[in-house]
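A single protein chain has been removed from this complex, and every other one stays in its place.
Labels A and B are assigned to the chains in the order they are written; within every chain, residues are numbered from 1.
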Amino acid sequence: MYAQMVKSEATQDDPEQLAAFQARIDAGEKIEPKDWMPEGYRKTLIRQIGQHAHSEIVGQLPEGNWITRAPTLERKAILLAKVQDEAGHGLYLYCAAETLGVSRDEMTEMLLDGRMKYSSIFNYPTLNWADIGAVGWLVDGAAIMNQVPLQRTSFGPYSRAMIRVCKEESFHQRQGYDAIRKMAEGTPEQKKMAQDALNRLWYPSLMMFGPSDKDSVHSAQSMAWKIKMNTNDELRQKFVDQTVPQAEYLGLTVPDPDLKWNEERGHYDYTDPDWSEFFEVIKGNGPCNTDRLAARNKAWDDGAWVRDGLLAHAKKKAGRQHAAE
Amino acid sequence: MKNEWPLWEVFIRGQHGMSHRHVGSLHAPDAEMAIKNARDVYTRRNEGVSIWVVEANHIAASSPSDKGPLYEPSESKVYRHPTFFDIPEEVGAM
Partner (left out) sequence: MNAPLAKEEAFLQFLLRMGDNTLILGHRVSEWCGHAPVLEEDIALANTALDMIGQTQMWLGLAAEVHGPGKSADDLAFLRDAWDFRNVLLVEVPNGDFGRTLMRQFLFDAWHSIQLGRLMKSSDERVAAIAEKASKEVAYHLERSADTVVGLGDGTEESHRRMQEALDYLWPYAGEMFQSDDVDAEMVKAGIAPDPASLREEYDVLVSRILNEATLTIPESRFAHKGGRTGAMHTEHLGHLLTQMQWLQRAYPGAKW
């Protein structure tokens, strides 16, 4: 998902305090920043919320890649508003993480020097205009699947940020489907673009949910803490079940020859993504890792004088006001 | 390097004459820019007609350990709630 393979921190706290804390979570209470919390809970949350926030910010890049080439004024406005929302979502999430005692700048530096990760999906390129539709439809569709349950997560600020994000996110998926539908129903070239986009983005979208449950070692603690609400495979299956009929409606072919409805299970059987590819991408060897991080580093470095300049001015102004009083 | 813009808490009053409500936070060099940033970040979908911002480190907050002394005493003052009193039906709505 936007937060993949978030390592749960072991926690060494007083067993009694831990039990009381777990009881609060089990009772559905929200944990607020000033409440006592196990150090492991705090650290895991910072990692997870931070990774989620970074994903939103890096996620601006593949879609931003098409803003200047959007084919109509309306599509340009929709795409720009959408990518702007991603920045907003990143901002809400950074703020939620900041309540845990880490600053946005600290998190940004950890993203920029590779200590913190972002979702593997954003290391894939957007190569034709249908990718913009496919990203909204598939990538945001997959994200929503994870984010809707996270509105009930145990940490108050995270839950509130997710509520805000989810309210805005359904616009994203719908605009994506609308855009790719236009293509699927368009000229032969447009239809080709739509199929090409689905071919390239299908498996990377499935990877968003993280490795298979049997290989996912950190889930149990996070699920007990209610900072992870469903298992990876549960969500992946739900995504496949939801998406396949949508692809059929478009007349597009999901690039999985073994995909078929399993009457007995009441689910689609599907082929797992190539996990070795996933681990390569996570390690930094995806098609765009280097470019994405370089772009974020450049924006950050080039912007330093602006951040410093505006702050220096604010301080001068405050000083002058103070002197005048 | 440690030149981060201060954090501001943002409160917005929606369309319907309600109180200002905390909607989130953001960074800004000063109060004026914080209000502008709040306008751009938190009212993109017609959410508000009035904005308050306050620098986060100026907020004084109650401590969770005071939860008992602060809030439990009011639990026993049930007579403060209108439903405490039975009004005969014949009297009508009150």
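Throughout what follows, a contact is a pair of C-beta atoms (placed from the backbone, for glycine too) under 8 Å apart; a residue touches a chain by one contact, two chains touch by 3 or more.
Quantities reported herein were computed from a predicted structural model and do not represent experimental measurements.
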item: Identified contact with the non-displayed chain, of A:2, A:41, A:129 or A:225; value: A:129
item: Interface with the undisplayed chain - residues on subunit B; value: 5, 26-29, 32-33, 36-37, 39-41, 44
item: Sites on subunit A contacted by the missing partner chain, in the whole complex; value: 57, 60-61, 64, 67-77, 80-81, 83-84, 87-88, 90-91, 94, 129, 179, 182-183, 186-187, 189-190, 295, 298-300, 302-314, 316
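Just so it is clear, only the chains that are shown with their structure count from here on.
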item: For subunit A paired with subunit B, centre-to-centre distance based on mean C-alpha positions, whole Å; value: 28
item: Residues of subunit A touching subunit B in the complex; value: 32, 34-36, 81, 84-85, 88, 91-92, 95, 98, 103-105, 160-161, 164, 168, 307-308, 310-311, 313-314, 317-318
item: For the subunit B and subunit A complex, residues of the former touching the latter; value: 2-5, 7, 23-27, 29-30, 33, 41, 44-45, 61, 63-64
